[in-house]
Structures are given as C-alpha cells and as structure tokens.
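Worksheet: one structure, shown below.
Note that one protein chain of the assembly has been removed; the remaining protein chains are unaltered in position.
Moving on, here comes chain A:
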Amino acid sequence: MTRNVSISYESILQNPGPFTDSEYEYKSAKEVLETSHILVIGAGGLGCEILKDLALSGIKRISVIDMDTIELTNLNRQFLFKEENVGKSKSIIASKVIKDRIKGNLEILPYFNKIQAFNDEFYMQFDMIVCGLDSIEARRWINNKILHLAIDKDIIIPIIDGGTEGFQGSVKLIIPTYSACFECYMPLIPEKITYPLCTLASTPRLPEHCIEWAHQLEWNRVYPGIKFDYDDMNQVEKMYELAKIRAIEFGIEGITKTKTLGVIKNIIPAIASTNSIISGQCCNEVFKFLTGCNPNMKDSLFYNGENGVLCEPDQYLKLPNCPVCSKKIERINLSIEDSDITIEQLAIKIKEIYTLDNPVIMIGNEELYNFKFISETNKTNSLTVREYFSNSEKVSLNIVDKNIENVLNVEVIFS
C-alpha cells in the first residue's frame, strides 16, 4: 500500500476536514507554515523534541536559545546529544543534528545565551514562541517581555509553553492579551519546598534537613571561599559527607548521594516519553495555529500517566487582576494649548477616543470623573487640566467601562 504524497502532512493541508474552518485555504496555509519564523526557548529534554517535531511539521525557519551545556545526565532523554558532546553548547549541537537530518531548505539558528540577553527587536522577528523551559522565573521573564510587546507595540506573538515532571506534563497556549498569560497561571503553580532555618539549625528530622543544613550553613564554614558547584561530582560527594555527619549525630537515616544531589539541585525527575508527549502536543498546536487546518485546543492541557492515562484540555480564564496582562496601557498626547481644557472636556475626549459607554475615570483608585454620576463629581469638573494636575508632565489614568475588558490604563502626557 502506498501513500500518494511524498510529504506526509500534504494530504491534511490539501483536504479540509469536517472540523476545519470554512474560510480555510490550502495555499495560504502552506505559505504561512513555510515562512513563519519560530523561536524555541530551551534545547533540553523538551527542546530536542520540539526542534524535531517542528522540523518534521513543515516549519522552515527556526531559532533556538539555550544558555546550557550538555551533561551526562541529559542523555536519558536529550536524544540529539551523544556522550562525546558533553560540555558543548546544547543549542549549537541540537541545531547541527537537526539540520544534518532534515537537509533541504530548513534554516535553523542557535543562540548560546540567556533569554535576558536579547532586546525587543530580537523577539519581534518571531511569529510564534515554543518554550521548553525548566524554570518558572525564565517563563515569567519571557511572558512579561512578550506581553509588553503586545500591550505597548500591538505585536501579538503567541507562546506555547510546555512543562514536564516525571510521568506528568502540561501545555499552555498563550495568545497575549486574548487568553490567560503565564502570570495568570501562577496561583496554580505549587510553591517550591523550603525548610525553616530553625528546623535546619536545631531540630532536623529528615535527610533533607541535614542536606540543606550542609548546603546552606556548613559548606561555607568548612570550605571557606569555595563557591559550591553542584555540577562538580567531587563537591557533591563532599556535601554528602557533611550531611551524613549531621544525620549520624541526630540519628537520622536515609542519606544518599542521589538524594543529596536531588535536594541541592532541586532535581525534577525527567523521562524521554513524557517529553515526547508534551512536545508533540505543543507542536501540534503550532501546526494547527499556523495552518488553520483544524481548530486549536482550549487554553491549557494537563497530562498524567501515573495511573492509567489522563490528558485533559481545559479552559482557563485571564485573571482580572493579573499584574502582567490585565492592564492595557495606551498613551494619548495633549499639547500645551490643550492643557487649558477642563477635566470634563478631557473625560469626554477619552470617552470618544476609546468609544466607551459610561466610563469611570480614576487616578489610582480615586475617582476623577464618573459619567454615571456626573453631579457627584462636578466640583472638579470645571478645573482645567493644568490647574488640576499642577503642571505635572504626565499623569496616569485608570478607566473602567463595560466596553473594555479589565482596566484600561491611559497615560496622558502634557507635551
């Protein structure tokens, strides 16, 4: 039996299906797929899979950022790397292996750097971002950056964020300002386990307490001036010895080197199969988003393979008070002559510009002008802007209205 096409996804693109949007067009789908520039953040366990999946989904332009080098313990899942690559840049090796396998007109650019090293212009060149990160902080940073581009420059770059832990994983589809951003999910993210200092110092009960005691308190005393490096196995063994002395002193059992490394490095167990699942889900969403050949999933998805198999997509709404995405900051400029308009005139102007219904205009949390109850606020209404704001250069206003989601933040600049 043969398949009539040389490229496996061609049939899907050529033939719209029963769930495809009625406005779908093959030509534009194919063009968007082949011209979009995708940024992959992280070339680790998820990153290796993501690069493979994107390259075999018809994406032709990929950039990949990773600041890390390859370690021996990566090799149980980061399949683009071999033992001889240990110590080399993940993004550079991964790009080379993908390019060698895919050949053809695939353009793949590696960046051996931190995400924080790049400016707005760098990020603006991408059509979509796929994240395979292991740190919450890096996710928050990129989320903040991309949301800022959406809010200030009206450049919408969707982010697909994947995460794994053991047999479990998750995917988030973030369309900046339209759907929940990473920060909106923060209340769902469990806090990192920490141990109170007094437990470590005086009442240790678990092996973990002894290990953290050695890590936080004892190391600097015994090895002054030597900054602990958890990638140096000799140092990890020394740390283990310190923790063991403590454990024996207090009659605590169960200290191992494996546990020592796990605690001080905050190791999250990782396996190839979970990365394969989560990356496949992420890139499937990229493929559908770019081509429109089928609708996208709901906002987020959770996978758990510990007991049977459960993969459940779910709707997740934006947090109304999200510190990153709930405010849309817009600036309007008022010239010097305009500073002679009254507060009321300014309010009407704002209402017209943003086609609002009955807005409440506030400075911070205090009402400046309320279209619903004009009489109650009319004392200040006849003051001019110049008088009211006593010659300030700019003022920030918060506006609430039924025509706008959340709070609109307008910066009025007196030029």
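Just so it is clear, a contact is a pair of C-beta atoms (placed from the backbone, for glycine too) under 8 Å apart; a residue touches a chain by one contact, two chains touch by 3 or more; residues count from 1.
One rule holds in what follows: contacts and distances are computed from a predicted model.
Engineer: Identify the UniProt protein name of the omitted chain, choosing among "COMM domain-containing protein 2", "U6 snRNA-associated Sm-like protein LSm8", "Trafficking protein particle complex subunit" or "NEDD8-activating enzyme E1 regulatory subunit".
Structural biologist: Options "COMM domain-containing protein 2", "U6 snRNA-associated Sm-like protein LSm8", "Trafficking protein particle complex subunit" or "NEDD8-activating enzyme E1 regulatory subunit" considered; the missing chain's recorded name is "NEDD8-activating enzyme E1 regulatory subunit".
Engineer: Using the touch definition up top, pick the residue from A:159, A:277 or A:290 that touches the left-out chain.
Structural biologist: Candidates A:159, A:277 or A:290; residue touching the omitted chain: A:277.
Engineer: Could you tell which one of A:109, A:124, A:310 or A:383 touches the chain left off the display?
Structural biologist: Touches the omitted chain: A:310.
Engineer: Among A:36, A:57, A:95 or A:370, which residue is in touch with the absent chain?
Structural biologist: Spelled out, the listed residue whose C-beta touches the missing chain is A:57.
Engineer: Looking at the whole complex, which of A:11, A:125, A:220 or A:358 touches the chain that is not displayed?
Structural biologist: Answer from the full complex: A:11 touches the omitted chain.
Engineer: Write down which of A:113, A:135, A:258 or A:321 is the residue touching the left-out chain.
Structural biologist: Checking each option in A:113, A:135, A:258 or A:321, the one touching the absent chain turns out to be A:258.
Engineer: I need the residue numbers on chain A that touch the omitted chain, in ascending order.
Structural biologist: Touch set of chain A with respect to the missing chain: 1-12, 15-19, 49, 52-53, 56-57, 72-77, 79, 82-83, 101, 103, 166-167, 171, 196, 199, 202-206, 233, 236, 250-252, 256-259, 261-262, 267, 269-281, 283-285, 287-288, 294-295, 297-298, 301, 305-313.
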